[in-house]
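Notes follow the structure.
Heads up, one of the protein chains got dropped from this complex, but the rest are sitting where they should.
Up next, chain A:
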Amino acid sequence: MKFNTLSRHLRESFKSIARNGWMTFASVSAVTVTLLLVGVFMVIMMNLNKVADDLENDVEIKVLIDLQANEKDESNLQDQIKNLPGVESIRYSSKESELSGLVKDFGNDLSLFKQSNPLRNVLYVKASNPQQTAKIAKQIDKMDGTYEALYGKGKIEKLFNVLNTGRNVGIVLIIALLLTAMFLISNTIKITIFARSKEIEIMKLVGATNWFVRIPFLLEGIWLGILGSIIPIIVVTLAYANIHSALAPRLKGEVFELLSVSPFIIEIDALILVMGVIIGMWGSFMSVRKFLKV
């Protein structure tokens, strides 16, 4: 394409945005509303996902070691567990430190047990993929030197089920929202293009190629997408920054935390912008198609 043609296309796309004031406003509003919805929803979904990840990562296997096991047996067991596929980390805790943990949590009364400690030495095992916890626990349970491998049987499965369903529902909702957005925007753009079908017809009759007709509309779609993503980006960024600074201190030390503002919200902003551009281009492309058949 010649440079002159490209600058003509750019000029045309700007001109038509200015010239079709109300239609531009309608399209931009449609983009704004849907991107705002998608943006807010994505922020919520990503945070729920983070919470789910945090909860999952908190899951660990507590391996109670046989009382008969001596130091050599214990280190044998540790090596065996380390060699299991999918094990991320192991932490050893002697029965003394287990007891002082209990004393800390439940009060000094328990320190009586210091004379004859009824607890066992413990290994805490974390799976690199939390969903594999049950499988790994079963394998550890069979090893020599293991008295029992505890992992919250039943509860864990339920938790994972809920989290997985939640994630899938979220993905489906985001996709549905995006499709609605595309439909809404392509319809609005179709109306603006319909008003200019005569222009397209004349272009075709004087020998314009399809791409020559299409490109200014595609550019216009891009500008509409960019204009439409400005408000959602501002709103989502400010809202999240405020909510985060209000909630984050309260969640300190809990099992789960919110995603920190940077880079998360910048990624969301970029995503909103990209979606705006794609939706605008796609909407223009689909709408022009109909009028090119002259």
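Simple rule for what comes next: a contact is a pair of C-beta atoms (placed from the backbone, for glycine too) under 8 Å apart; a residue touches a chain by one contact, two chains touch by 3 or more; residues count from 1.
Operating definition for what follows: contacts and distances are computed from a predicted model.
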Hidden chain of the complex, named as in its UniProt record, picked from "Cell division ATP-binding protein FtsE", "Stage 0 sporulation protein A homolog", "CoA transferase" or "Monosaccharide ABC transporter membrane protein, CUT2 family": "Cell division ATP-binding protein FtsE"
Option touching the unshown chain, where A:Lys82, A:Lys158 or A:Lys198 are the choices: A:Lys198
Residues of chain A (touch criterion as defined above) contacting the omitted chain: 1-2, 4-5, 8, 19, 198-199, 201-210, 212, 294
